[in-house]
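A single structure is presented below for examination.
Shown here: the complex without one of its protein chains, the others still in place.
Our next item is subunit A:
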Amino acid sequence: MSTTTHHETTIAANPDLPTIEIVREFDAPPAAVFRAHVEPELVKKWLGPRRLEMEIVTWDARTGGEYRYVHRDDQGEYRFYGSFHEVRPGERIVQTFTWEGVPDGVALETITFEDLGDGRTRLRGVSVFDSKEARDMALSSGMEVGVNEGYERLDELLTAEK
């Protein structure tokens, strides 16, 4: 695979578990991808949706640390916070994630950086929600459509569509 290859982001939402799994490869070594996840001035450049401005209030990316940030658009503010449960340089980050709009909901996110050699990394992010409903809400957030029930292996459907 050449370095000019466009990398596809794959998403799997398991019909039987309240999880979302995202996999994506990067043409950069694990240390660099990790840096982009822990240094706030780098995080700011990519994390939020493009249409939103991101303000980092707290960012202490180490085991037992915490974060808090605000996304803003002309509609208003969206505030998020969580704890860094474990930050293992170049390998993995385990953190909690809460949107203040749903203060009772918390997701546990595990991000791993797999060294593929040749300066490439496979990033895998697994988010575990406290219910399938909460997961579906997260998936459909920003949409007019609220879906609360039911599932099929949408990743398989997506594959079948190609």
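Please note the rule applied: a contact is a pair of C-beta atoms (placed from the backbone, for glycine too) under 8 Å apart; a residue touches a chain by one contact, two chains touch by 3 or more; residues count from 1.
The rule is simple: contacts and distances are computed from a predicted model.
Student: Just to verify: the chain that's not displayed, which of "ABC-type multidrug transport system, ATPase component", "Helix-turn-helix protein", "Bacillithiol biosynthesis deacetylase BshB2" or "Amino acid-binding protein" does UniProt list as its protein name?
Tutor: Of the names offered in "ABC-type multidrug transport system, ATPase component", "Helix-turn-helix protein", "Bacillithiol biosynthesis deacetylase BshB2" or "Amino acid-binding protein", the one UniProt assigns to the missing chain is "Helix-turn-helix protein".
Student: For the chain not shown, which residue from A:Leu42, A:Val57 or A:Val102 touches it across the whole complex?
Tutor: A:Leu42
Student: Among A:His7, A:Arg72 or A:Arg92, exactly one should touch the missing chain; which is it?
Tutor: A:His7
Student: Against the chain that's been left off, what residues of subunit A make contact? List them.
Tutor: Output for subunit A: 7-11, 13, 15, 22, 24, 26-28, 32-33, 35-36, 42, 45-50, 123, 136, 139-140, 142-152, 154-155, 157-158, 161.
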